[in-house]
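Only one protein chain is missing; all other protein chains are in place.
Up next, chain A:
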Amino acid sequence: MTEAPKRQVTLPAMGLVVLVGVSGSGKSTFARTHFKPTEVVSSDFCRGLVADDENDQSATPDAFDVLHYIVGTRLRRGLLTVVDATNVQKPDRASLIKLAKSHDVLVDAVVIDVPDSVAIERNERRADRNFGSHVITRQHRDLKRSMARLTKEGFRRVHVLRGTDEVDAVEIVRERPWNDRRDLHGPFDLIGDVHGCASELRTLLSELGWKIDYDGTAAVDATHPDGRQAVFVGDLVDRGPDTPGVLRLVMGMVASGNAICVSGNHEAKLVRALKGSKVTVSHGLAESLAQLEAEPEEFRAQALGFMDRLISHYVLDDGRLVVAHAGLKESYHGRSSGRVRSFALYGDTTGETDEYGLPVRYPWAQDYRGQAMVVYGHTPVPKAEWVNNTICLDTGVVFGGALTALRYPERAIVSVPAEKEWYEPVRPLVPAVGDREPAVLRISDVAGTRWLETTHAGKVKVPEENAAAALEIMSRFAVDPRWLVYLPPTMSPVATSTREGFLEHPEQAFEEYAGWGVTRVVCEEKHMGSRAIAVIAKDADAAERRFGVGDGTAGVVYTRTGRPFFADTSELVDRLRTTAAPLFESLDTDWLALDCELLPWSAKALPLIKVQYASVGAAARRVLPEALDVLESAKRRGLDVEALIAKTVRRRDNSEAFRDAYAAYVRPTDGLDGVTLAPFQILACEGRALALTEPHDWHLAELAKLEGDLITPTRHRFVDLSSPEERDAATQWWLDLTASGGEGMVVKPAHLTEGRVQPGIKVRGREYLRIIYGPDYTDSLDVLRQRHLGKKRQLAQREHGLGLDALSAFVDHEPLWKVHQAVFAVLALESEPVDPRL
């Protein structure tokens, strides 16, 4: 027997494949052989789902509803899907084609055409198929009737496999869509609408460091010494002085692989004109046609071929970058359909025209919430500005503006001015968005169960009920979201100590960090106050410029839940600004975000102290002595209550210790008198997410520059984990600190770390823990030692990452909703039920 030659069938890697064939033709076997089980959705399976019987024909309409739902969901999510049903009738295929188009994906048909006899024989062998041969014959008749017109129904391709040999010999090739260039990683120089301004293009390329190759006087290619690739956003042609010059250079760069280019609407129209279609010669088309007329026929043909082959958008760099001439909304990224192309070329037009006769476009970028950066041109704007991670690079060079490039991934903008106004604009240039930084967020940015893709915390799930609680707190109490650039994460305690009398002890912290590969740690005194985030601008102008808050406030100090510390924090902000002057200076910034503790605890928490702690103390310190009296009387009567007396004495002493523990954090304050701040980290300043980039010794050294009544310094020491002496000394330091009423310490890596290392762990003092675990916790250490830190640590890590995401998003001028989403997620995760004593 000779090996049958392999027949290659090329199918879209993302899209819909409709199998067509009579019952028993071998569709399911074919599907099983060439596709993953999850990629195949069969009508039999769906019939079983809704009727418990795969052959119950009465359930067919419901079964197809389910099938369409599954297929639609998979297509929306961008997965290849194969429909295994007979599909021999046109209406069945039509509904699937419509479904594919509604998700803007390609749809192919694979027809499996085997002789009647084979199908009938196969069905007879199957016990669960009880229909007669006439059914197969009828299906076959339907199929025959369909075959002639199949290619006209809307399939991209129809693949017909005739006979079992051909079916068996098939090899499936999955073909990526042409717009899928995730494999290109740049770095890129993305270039806005050129419109025939060849000279400015050469200037811009030189400015960007490109070396231009000339053939005689004509620029024919350009290369970048760092291997950068140019990306043109379309509209190379029309209006300007030298459309052929631009085309020649860009065609050369594309041919050599130094550039890629998407089609603009002007290329599309020029192609139609060159092909001889009737088009209105307007918007600068006349200039192109005239200039091209002067070129040799061969060049015209090349240019036509080049422009005709341009596709309308590219997905680049693993999906992180999308380029389309007029932009592209997220659900169209990587998709292929007429309306995707139309959006990419002309934008989201409403069908209306404005007072200048130009089409009105829906501002899709304002709604954009996608992960990918979208770079486009098409609508001339005075200046390239970010709108929700999208940017328009058309700065109207042909109208006398500038030719603009965006460097990716650096996000730097490079522009060269127009040499002159080459073409008179129809209307004045207007900014892309009216409001630069709208303070209003959308409920859909935060509510409901959400999965966040984060840079520093991976994929984070925010459950709906947590989001609901966070929404309540955030909207009722939190400061303006424009100030809320960060919320602090929770922190895990150290692994539980087994040392006699201790639940937490420094030695475990040192062990844990050493185990995680950390060589040096910093031990910072843990202030017992209220966590405070201070965001302060140099003045009201700086606040308006950088935060968009124009009501004259120049900073806020807020709690762990984003609530302002006092009804009016301006006095505190003013004092802190004065105190922090050296930092503004040394960091060369006009704003700062500081992570601090506000002291004393009672300044903010007095109602809580009274309700939760003092009450317990009052009850305990009253009832235990009285219980002792009663027990002593019983003892005098000769009753055996010795054990009870001993226990009650111990509890009485514990209750005194408990009371002393909370009282240590109560200090009288009057307004701001007596209130201090203990800053321990500089979260961020202009251009720098310092929490991410600087180690703790840098932070502590910078903060040591702050002096004045407002500041309580954070005592600390560094420990080389390989030195037993340094570890012992630090332990002694902690013992002394906690013996004199200190809460404890936080241990953090002294150097920047990678991977899953806890950002800090707390080691709390023995007496302090009474107000956490209860006055008598020292009597139940064995039970309490069985605590589980896993969930707490997972949360600590996630919230820490989310906080860093928020800070870097703010520092990078990303849209407000992005910052807010991360901050909101921290608050939502904080409502997660974990043991609150940890």
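The rule we apply is simple: contacts are C-beta pairs under 8 Å (C-beta built on N, C-alpha and C of every residue); 3 or more make two chains touch, one makes a residue touch a chain; residues count from 1.
One rule holds for everything that comes next: contacts and distances are computed from a predicted model.
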item	value
Omitted chain (choose from "Succinate dehydrogenase / fumarate reductase flavoprotein subunit", "Branched-chain amino acid ABC transporter permease", "Small RNA 2'-O-methyltransferase" or "YCII-related domain-containing protein") - UniProt protein name	"Small RNA 2'-O-methyltransferase"
Residue among A:A13, A:L304, A:A627 or A:L692 touching the omitted chain	A:A627
Candidates A:L143, A:C392 or A:L441 - the one touching the absent chain	A:L441
Given A:L16, A:A273, A:A470 or A:A689, the one touching the chain that is not displayed	A:A470
Hidden partner chain, touching residue among A:A412, A:L608, A:A701 or A:L752	A:L608
Missing-partner contacts on chain A, residue numbers	438-447, 465-466, 468-477, 479-480, 530, 549, 551, 553, 559-561, 563, 601, 604-605, 607-608, 610-620, 622-624, 626-627, 630-631, 633-634, 637, 639-641, 644, 647, 655, 659, 663, 666, 771-776, 780, 783-784, 827, 830-837
